[in-house]
Structure formats: C-alpha cells, structure tokens
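Excluded from the complex is one protein chain; the other protein chains are retained at their positions.
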Amino acid sequence: MKAAVISFPGSNCDDDLVHAIRDVVGECAVKVPATATTLAGFDLVLVPGGFSYGDYLRSGAIAKFAPVMAALKQFAQAGGYVLGICNGFQILTEVGLLPGALQWNTSLQFICEPEPLVVANADTAFSSRYEAGQTITLPIAHGEGNYYADPATLAEIEANHQVVFRYAHNPNGSLNDIAGLTNVAGNVLGMMPHPERAVEQLIFGTDGLGVFESLVEATKEGVYAEN
Amino acid sequence: MYKAKIFVNYKPSVLDPKAQVIQNTLTRLGDDNVSHVLVGKYFELTLTAACQAAAEKQVARICDEMLANVNTETFKFTVEEMAVAE
Amino acid sequence: MYKAKIFVNYKPSVLDPKAQVIQNTLTRLGDDNVSHVLVGKYFELTLTAACQAAAEKQVARICDEMLANVNTETFKFTVEEMAVAE
C-alpha cells in the first residue's frame, strides 16, 4: 500500500500517521505538501489531524482552499480511498466529500481522553478487520467534534449504513453518537478519534491498528489499483 | 473603496452549543430575564471594486465559499461605498 | 421585550491572528483587492425589562462581564423595544 499524508500548514498529526503506517504497519507512507497538485500513484490519501491554518475561522475552513484540494476531490471521486482523522474529518466535511459539519463540543471544551467506540459497520474498506458491534478504545483530542447533519441527511446516512464508529458514551454531543462515517460510495471515511495514536502496545494499545490493516487489505484487492 | 459588513449566524434548526452555554450562565448568574441568545460572527472587509454591484458579488462569493459553512450557517451582508476621506 | 444587538471586536492595537489568516488566504486566492479584514463577534439577546434604560444597563453589564474580554476587546450595542407581535 502506498499512502499519501497531506501536510497542511498547521497539521500536527501528519508525522504520527507516517510513523504508524511506515514504522508499525510496515507499509509505504509519504508526506505530501498542501501545495501538491496531483495525488496520482497513491492507494490511499490521509488527511491528518491538527489545526490547519490555525483553524481560526472554523476548523477546516481555510484548508479547503489549499491547492491540493482539487487533486484530493478528483482522487476521491475516482474511487480512491481517503481517510480524514480529526481535523481531517472536519476538512472533508468542509469540502463536501462527507455530509454534515462538526461543531463545538457541547461542553465548549477541548477533550482529550480514551473513548470507547462501537464498530457500527464492519463491512467497509476501513473497518473490515473489526467485527460489527465490537467495542474498541481510541483516544479523542478535539474541541470541535460534535457531529451535525440536518434531519434528512442524517436519515440518509443511517439508511445507507454510512456510520462506521459510534461513541459508547457520547463525549461531545454528536448526533446519533456518530464518531466516524463514510460517504455514500464508501471510499471516504472521516472520524474524530485517532486510530494512529493506538497502534503500539506501549503507547495506547493497538485498537487502532484495525483501521490501517483493513486499508492494507482493501488496497491489496486492487479495488483502486489503476490510479 | 467599499466596506462590507457581514453577519454569519447558525441556521435556526442547528443547536448552537455556544449560545446554550451563554444562556445557561446568564440564568445561573441571575440574568434570567434574558430569554433568547444568538451568537454569530461579524466580519468587516474593506475592498476596492468597479462598482457597488461588483463589490456585492465578490462579497457574496467570499461569504459562500469561506466565511460561512452553508451546511449549518446563513449569512447576510451590506456593502457601502466609503467616504473618500476614510 | 427588548432586543439587544451586540458587537464585540478586538481593540485595534491587539494582534488578531484570525483576521490575518483570512486576509492572507483572500490574497492568495486572488481576492487581493480586499485590504482590511476585521473579525468580530455578534450577539443578540432578547430580554424583558422595566424600561429601555434598565435594559441598556443590564446589557452593558453582561457585555462587560461576560461577552467581551475587556483586556483585548471593545463592545458596542443597541437596544430596541420589540413590537408586541414578536
């Protein structure tokens, strides 16, 4: 698997993603600057956590205008796998690759804590290594992770089984306890919890490994080998 | 030179955690006669443009693309020509 | 019933990284005719009060104590009596 990790000014989980994929999972991962204009040749594109451009206006709002975004949209529309984590999730909703928006946590506070999650859908390229209904624990670290979509959109999301992870104890007010969801096609996932922070026993346990291993599996099958 | 004054607010259907917290705090502190809180963002842009209409068009685009998230927010704005002295 | 419309802005001498990033992005995207960006907060409060003066006094206090950080921000507001129908 060859993964691109987009590095925006202000991203701060880009190195952690590269470390997880390259040093732990043992696959290829490279950082791609926000000024890049093509993502050709990659099996997977990751949009990392952090505070792109400071997140001063709204989280993800300015990243939307980065030059790499056109390539990202093209990559996703062609069926390429895209995983946005935390700020990456916020960015994917801002650019419209995922429905809804992420608002301030109801406590209005940043929250960093281990969060138990229920795997709601194990039939996706991002979650095949888990079992439906399984509970895993991943760290969250965000101020704006409160998922919102209007009622019609939310109903659609549920009808399409787009929700992949739900909070077991909703920490931030997300509608339907949504912690992570895909687009309709199932090739783009956004999630607030950080799987890349949970891939080594010593650091936070290994509950996050499944996400990357699922992707290795999915990209091996050559679903998107031609890009 | 034109000055644009822009208001970005949550759509009424969207629950705004910030407004909620302010409302609760006011109630707790005894300002319980305050019944409705709206929290929005306010921007001012100063810009040059060929005419009022051009300025308005540009501001609308900037709001739509950048200053507001149309999933959850609405915006409205005014554009005024600035006195030359300014 | 009264409606207060409140604007909270950074004092001009205080660095506003928000405005700076918006300005830079606009310039980068070709909206380089925008020369000055101000980012502020806008609040609306609905409240009951014995009279206009009482409402104004309360709003001023709420601004001073809660809505604005007087170290870095200034505020201004208007209070209007609302039509009964509202």
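Observations on the model:
All chains are identified by letter, namely A, B and C, in their written order; residue positions are counted from 1 within each chain.
Just so it is clear, a residue touches a chain if its C-beta (ideal position, glycine included) is under 8 Å from a C-beta of that chain, and two chains touch if they have at least 3 such contacts.
Basically, contacts and distances are computed from a predicted model.
Within the choices "Phosphoribosylformylglycinamidine synthase subunit PurL", "3-methyl-2-oxobutanoate dehydrogenase (2-methylpropanoyl-transferring)", "Nickel-dependent hydrogenase large subunit" or "Biotin transport system permease protein", the name that UniProt assigns to the complex's undisplayed chain is "Phosphoribosylformylglycinamidine synthase subunit PurL". Taking the full assembly into account, the omitted chain touches A, C. From the options A:F51, A:F89, A:Y130 or A:F212, the residue with contact to the unseen chain in the full assembly is A:F51.
The chain not displayed touches chain C at residues 11, 13-17, 20-21, 24, 69, 71-72. The omitted chain makes contact with chain A at the following residues, 9-10, 12-13, 15-16, 19-20, 49-51, 53-56, 109-113, 139, 141, 143, 194, 196-197, 200, 202-204.
Throughout what follows, only the chains that are shown with their structure count from here on.
Distance between chain centres (mean CA atoms), chain B to chain C: 10 Å.
Each of the following residues of chain C touches two or more other chains: 22, 25, 39. Residues of chain A in contact with two or more other chains: 57, 62, 65. Remark: chain A residues 57-58, 61-62, 64-65, 93-94, 99-101, 103-108, 146, 148-150, 173 touch chain B in the complex.
Residues of chain B touching chain C in their complex: 1, 7, 9, 22, 25-26, 31, 33-49, 58, 62, 66-67. The touching residues of chain C, when paired with chain A in their complex, are 17-18, 21-22, 25, 28-29, 39.
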